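Structure below; questions to follow.
A single protein chain has been omitted; all remaining protein chains appear in their positions.
What follows is subunit A.
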Amino acid sequence: MISAFFIYNQKGEVLISRLYRHDLKRSVADIFRIQVISNTDVRSPIITLGSTSFFHVRHENLFVVAVTKCNANAALVFEFCYRLVNIGKSYFGKFDEESVKNNFVLIYELLDEVLDFGYPQNSEAETLKMYITTEGVKTERALAEASSQITAQTTSATSWRRTGIKYRKNEAFIDVIESVNLLMSTKGTVLRSDVAGQIMMRAYLSGTPECKFGLNDKLLLEKDGIQKLTTTLRKPNAVEIDDCQFHQCVKLGKFGSDRIISFIPPDGEFELMRYRTTENVNLPFRVHPVVNEVGKSRVEYRITVKAQFSPKLYANNVIVRIPTPLNTANINLRVATGKAKYVPDENLVIWKIPRFQGQGEFTLQGEAELSSMTVKKAWSRPPISMEFQVLMFTSSGLLVRFLKVFEKSNYQSVKWLERDHY
């Protein structure tokens, strides 16, 4: 499997190098630098040179690289690279050159723990934090006592949750985050739209609670319907989910057989579920952009945004991102509502509307002046993107039906459902 693991900065300096197998030498790091980092035209995340394969992932200003000498499981290697990045983020807040340099001893410890002989081991940040700590605060004796428990934890079937968690107030929050991908024709008809959703949970629950979670998923409801005889007619607001994926705490076998989402949650925030649907997408907003390139020196914008949802609802923190040509010199913007600002670094106009009532309609007008460029490169016209939150509205129509928490001690828990929408 993975023979070596390297982390480079953007210049190609090795920040971390850890060998797991003896089929290659540390100097193999130089080959990656020459072949990939110094090469401006890299067209694949995997490079095989001779019998050595380099898998790389870019994150912030880092190259995270796994090296193998066998017919390795490529999907696993990449998933693992990203997992390592996530562990880093969980430990240091940000996983970049600076945090790697500042914590390199800790990273070596982590690498020793998460990979053994090149095979991934326990990679749950929460459990790793129990015995690999940033400050080394734990005294040796305390560690020795705790270690039996830690090791039991690491290898148990619920390796993502510590035992003995206590909260005075037991709370659980659920957020539904959906991102709608939309393609419109020039005439404004929707060519295609799909929703990729995430259900995020923040669990602050004591002990080892077992949770059950229900959605208005069509298949699930149909199943219920059959069980309760055929008295329930077609539920009009059932959603057809094309496919979904769960956090590893969810018992997949149970979902497979009974469509029940049952799990012992990790402590704190995690992504419980991911899903996607393509049927009956409600579009919360409609954007009607008119962008004209007038000659070589000017681009005219007229962008109208209309809220499609009921006037009883509000969208909060609406942000519209409008791409501008790379050679924009200056831009004049006029908006009736909200604030619009040109951000040259990102080649974007950012238009913020704090509160947007249902059925409302706002327009942004502007002209961009372009500086002349020696090399004319066609502007690729990136898509406009929007970000917003609407309480009690999802594009897919997905609803959380229930969340039940069972724990041996039978405590009361407060459950919050939040409904965000991007």
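Methods note: contacts are C-beta pairs under 8 Å (C-beta built on N, C-alpha and C of every residue); 3 or more make two chains touch, one makes a residue touch a chain; residues count from 1.
The rule is short, and it goes like this: contacts and distances are computed from a predicted model.
From the set "NOL1/NOP2/Sun domain family member 4", "Splicing factor subunit", "AP complex subunit beta" or "DNA-directed RNA polymerase RpoA/D/Rpb3-type domain-containing protein", the protein name that UniProt assigns to the chain left out of the figure is "AP complex subunit beta". Checked against the full complex, the one of A:D242, A:E269 or A:E387 touching the unshown chain is A:D242. Counting over the whole complex, subunit A has residues 13-20, 22, 24-31, 35, 43-53, 55, 57, 68-76, 78-82, 98, 101-105, 108-109, 112, 116-117, 119-124, 131, 136, 140, 143-144, 147-148, 150-152, 154-157, 159, 181, 192, 194, 196, 242-248, 250-253, 255-257, 271, 274, 276, 278, 296, 376-378, 380, 382-383 touching the chain that is not drawn.
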